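A single protein chain has been omitted; all remaining protein chains appear in their positions.
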Amino acid sequence: MIEFTAILAWPFLLAGAFFFIAGTLGVLRFPDIYSRLHAVTKADTLGLGLTVIGLGLLSGSLRTTLLMILVWLLVMASGATACQLLARYERERPQVEDENGGR
Amino acid sequence: MTEFQLFLGLGLLLFLLGVHGLVLSEHTIRRLIAINVSGGGVFLVMVSLASRGDSVDPVMQALVVTGLVVAVSATAFALRLGSALTRAESSDREGDH
Amino acid sequence: MAVVDWVYDGLLALLVLGLAAGALYSLSLYRAVVFYIALGLVLALVWARLGAPDLALAEAAIGAGLTGVLLLSALKHQPNKARLMGWPWLPGLTGIAILLLLIMMVKAVWGLPQGMAAVGQAALLAVPESGVEHPVTAVLLNFRAWDTLLEVLVVLLALLALRQLTLPDETFPDAWPLLLAWSRLLAPLSLLLGIYLLWRGADAPGGAFQSGALIAAGLLMLRLVGLSPALPWSRFGVRLSILIGPTIFLLAAMATASLGAGWLAFPPDWSKALILLIEVAATTSIAISLALLVGSDSRELNQ
Partner (left out) sequence: MLWLISLLLLTVMASMVRVVVGPTRADRLLAIQLFGTAGTAVLLMMAYLWGQPALIDAALIIALLAAVITSALVQFLRREHHD
């Protein structure tokens, strides 16, 4: 039984790592800030979720799994909120300082 | 070389990098960042010394925990002092005109 | 050690060095601060790697979180491009001096013997008599309670020193509804997590400092979006909650000195209750003091 869950867990862990890589690639390659926001807050959150599922299967303890799911929920909420906040900040920012070192 | 020596060397390097940055910068916030970076190096040296044995030395860990709190209090005060200084200087300059 | 250990340790070390270099040598101040916050996060991973979860907790809350908010808040009145010192020979010269120092320091520490220092072993052995099960908490609040008392006093001293400065009036723009709703969720959560860490501190990593820092972060959050009123020094409750930690600590010290074995030498039967009392009081003081240290303005401390 334990071996079975362990075998089940690894695809989730690998898929999680894949989404982390995808998120980073998005951050590096996407052309503008809005699509980059998208990459980090969605792909990475999904990657963390898959990692949590994989680790939960491996650990097999209910308390640990629940705590990890709590972490994931928090990251999910935080990612969604941060995405909205940063996007709105970027839209409403006075555009003058773009050229002369307001960064 | 073991992992303990790797992190010990890293701590020393971090401390000296911080000192280097401290000497080279003349801006309050930069200096404070530099001091905090070298502080991180000191903590790293202490913790890698603490992890020499089978388990981690609790005395060193406790010292570093208190060190972190003292560092943030001192940084907060120094930062406020620095910005008060900047404000005083700029109001002096305005007074000259 | 296997190859993978080296890859993993090496990556951590490279990250630390790269982020430190970014924090120290970035031309833009904002970038330097962002690098510094990231350095704090990675240092938390290093503490986890070295087997010190207490430090990982403390670094995440204090090193990365509070110091980050602090540095970001200070960016406002500063010129953004901060130039490095202008003398052309200085970087090279200090570089050489630093290299020499590095060689000397490495020589000094390299030969240190393996194994834990005697103090650490003694502390681990004495844990069952301390009244708590977690060694770091036992050291902080029993064996070396003196250090912790003085440390609580250092925080108080920093706050008193801050009161001597004339602080600016801080006004923030009205927060967006989303931010308001988010901080209504985040602040209670950080209070809850803070209490959880304090409660765990007796037998697992956690404790007064980590907990105080988290609660302070929650208070700061409410403050920044304008949900919480100012915490003026003139109000009795504020002063009381700032002073309660040092006061109870000192009272415990005096009581143990006059009635018991000596300054802060807790009698075994009482030690658990005393440690709990001191921890709760210290957490309150640390939370309010740190929140005021990082985010106060003239309405709070100058009147």
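A, B and C are the chain letters, set down in written order, and residue numbers restart from 1 in every chain.
Operating definition for what follows: a contact is a pair of C-beta atoms (placed from the backbone, for glycine too) under 8 Å apart; a residue touches a chain by one contact, two chains touch by 3 or more.
If you're wondering where the values come from, they're calculated on a predicted model, not measured in any experiment.
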item	value
Partner chains on view for the chain not depicted	A, C
Chain not shown, touching residues in chain A	13-14, 16-17, 20-21, 23-24, 27-28, 33, 36-37, 40-41, 44-45, 47-48, 51-52, 55, 58-59, 64, 67-68, 70-71, 74-75, 77-79, 81-82, 85-87, 89-90, 93-94, 98, 102-103
Contact set of chain C toward the excluded chain (per top definition)	4-5, 7-8, 11-12, 14-15, 18-19, 22, 26, 30-31, 34-35, 37-38, 41-42, 44-45, 48-49, 51, 53-54, 56-57, 60-61, 64-65, 68-69, 72-73, 75-76, 171-173, 175, 179, 182-183, 186, 189-190, 193, 196-197, 200, 204-206, 210, 214, 217-218, 220-221, 224-225
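The criterion applied here is as follows: only the chains that are shown with their structure count from here on.
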item	value
Among all chain pairs, the one with the most C-beta contacts	B-C
Averaged-CA centre spacing for the pair chain C and chain A, given as whole angstrom	27
Residue numbers of chain A (touch at least two other chains)	none
Contact set on chain C toward chain B in their complex	1, 5, 9-10, 13, 16-17, 20-21, 23-25, 29, 32-33, 36, 39, 43, 46-47, 50-52, 54-55, 58-59, 62-63, 66-67, 70-71, 74-75, 77-78, 82-85, 90-91, 94-95, 98, 101-102, 105-106, 109-110, 112-117, 119-121, 123-124, 135-136, 138-140, 143-144, 147-148, 151, 154-155, 158-159, 161-162, 165-168, 207, 209-210, 213, 286, 289-290, 293-294
Touch list for chain A against partner chain C, complex	74, 77, 81, 84-85, 88, 101-103
Chain C residues touching chain A - in the complex, by the definition given at the top	28, 30-31, 80-81, 176, 178-179, 182, 185, 189
